[in-house]
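Now for chain A:
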Amino acid sequence: MMLVWLILIPFIGGLLCWQAERIGDTPPRWIALGTMGLELLLTLWLWWSGDFQLPEIAGAQASQWALEFRAPWIPRFGIEIHLALDGLSLILIALTGFLGVLAVVCSWKEIIGRVGFFHLNLLWILGGVVGVFLAIDLFLFFFFWELMLVPMYFLIALWGHSGTQGKTRIGAATKFFIYTQASGLLMLVAILGLAFAHHAATGVYSFSYDELRNAPVSDELAMWLMLGFFIAFAVKLPVVPLHGWLPDAHAQAPTAGSVDLAGILLKTAAYGMLRFTLPLFPEASQAFAPVAMALGVVGIFYGALLACGQQDIKRLIAYTSISHMGFVLIGIYAGTQLALQGVVVLMVAHAFSAAGLFIMSGQIYERIHTRDMTQMGGLWGRLGSLPGFSLCFVAASLGMPGTANFIGEFMVLFGTFPVAPWVVAIASVGLVLAAIYSLFLMQRVHYGPAKSDEPLEGLDHREYVMLLGILALVLFFGLYPQPLLETSGAAMHEIQRLFTDPALTTTILPTGAS
Partner candidate 1 sequence: MSGVPMEHGLVLAAVLFALGLAGLMFRRNMIFILMSLEIMLNSAGLAFIVGGTAWGQPEGQAMFLLVITLAAAEASVGLALLLQLNHRFKTLDTDAASRMRG
Partner candidate 2 sequence: MDLSISLLLPLTFLLPLAGTLILSLSNGRLGERASATVGVTSMGLSALVTVLIAWQYIAEPQVYGVTLWRWISVGDFQPSIGLALDGLSLTMLGIITGVGFLIHLFAAWYMQGEKGITRFYAYMNLFVFSMVLLVLGDNLLLLFFGWEGVGLCSYLLIGYYYEHSENGWAAFKAFVVTRIGDVFLAIGMFLLFFELGTLDIAEILNRAPQMWAEGDPTVELAALLMLGGAVGKSAQLPLHTWLADAMAGPTPVSALIHAATMVTAGVYLIARMNGLFLLAPDVLQLTGIIGALTLLMAGFAALAQTDIKRVLAYSTMSQIGYMFLALGAGAFDAAIFHLMTHAFFKALLFLSAGAVIVSCHHEQDMRRLGGLWRQLPLAYAGFIVGGSALAALPLVSAGFYSKDEILWQELATGHGGLLLAGMIGAFLTSLYTVRLIILTFHGKPKSDNARNAEAGRGLVHGVPLIVLALLSTFLGAWINPPLENVLPAPAEGEEFWHLILELAAAGVVIAGIAVGAWLYLRRRGWLAKHTSSGWGAWLWTFWNHAWGVDDLYDRVLVKPYRGLVRFLRSDIIDRTCSLFAKLAWLLHQGLSRTQTGKLRFYATSMVAGATLILLALALVP
């Protein structure tokens, strides 16, 4: 029941915010903050009280879930409301809670119109994301997957900034929606295909994760279905040829939207690959791995090169996300325990560093009303302690040791090396490019002669605490990533087992409906 509440709380909170708008602008903010705080606390309590490193020895017999909830939804087609929690989803839900709080806090002054509706959308996105992380009925997963898009569309379309060169927020929102919707369609087709294949073999309709994992699918069909899932997630991650929506959406979205997009929406894709693509189609994924890794390498370079060429600070950060997600993709398809654990750390780390950078650029925007880096320069002396924080987040983004990003990237690379040494060697060059684009940002924004001597408003307490909080977490997980690693260890071990030893699945797990 706890899991249902985790999903419901943001939705209910969102409705309350919407109604509270009648009273004034402040109540919705506090309600939203309280909602996300509650969500975060609940998750942390689960984390504290649960034990997520169990079933390593027990193997397939023991349930891999720490918590489970099951209720029928559309029994005719075997669709259930089936929620389950393991270490991986727990970490990501905690991340969602934390970034949710940040998103509310960072839009405290930025959003002034239709505050209630804004928070409704914000919280519904988060609710949808939590649903994605918990659902293990494939139909339900798809439901939440689509659900989180709609409020995001409104968030960009209604509260976004219209950017330079005729790029409008509506255009960006539409692009985002079409890309993700079209890819969602592919996933739906793949889900249905899998369900029908299962039905054809067993005569029972089911969308359950455990059932479908054992669905007997021919190799060729498995390849196609796997591609359906992969492309859906690849658009969201994003993987390079399909990344077009991301820079526009980021550049035009309000700060809270960017934080959520980079921090958690991109992570749903990585989560989907880890949870569904790999375990459902181990052989097909194994065969596809070289292509996926190549795409990851292309992403690293392409993102990094484009980041260097941007003038809009938020577009720059958006392209760096593409570059970082390249590492995630490589790690996922390397499939070793070390690489997969690294992916988890990297996801969390990137969420923090990207959120920090986006919040920082939002704060700069609030002060000088531009995101064009050619209009900046010499901000170091004018902004109080903000440049210091940007420096830290920039360092995190270029993978400086001591930050969680370093742990993530290097674990991915260490873990991938035995599988694909050349991929690692090439991807490592991406580290140099990361240095180039990160320091480019520092150079253009903070260094150089000041455009004016007038000091700008420094950080207030709200902003200072927010940035300090993120930074503390980045450093904490950089020096002691063990909490993350222990929590996700069992889940990642399971994926690694399925992925690297596909023969095992068919022999150990009971087949057919039961």
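Keep this in mind: a contact is a pair of C-beta atoms (placed from the backbone, for glycine too) under 8 Å apart; a residue touches a chain by one contact, two chains touch by 3 or more; residues count from 1.
The candidates came about this way: all candidates are chains of the complex that A comes from, given by their letters.
Because the structure is a prediction, the values reported are computed rather than measured.
Per the touch definition at the top, the candidate among 1 or 2 touching chain A in this complex is 2. Contact residues of chain A toward candidate 2 in the complex are 240-244, 247, 302, 305-306, 308-310, 337-338, 341, 377-378, 380-381, 384-385, 388, 391, 395, 400-402, 406-407, 410-411, 413-415, 417-418, 421, 424-425, 428-429, 431-432, 435-436, 439-440, 442-443, 446-450, 479-482, 485, 489.
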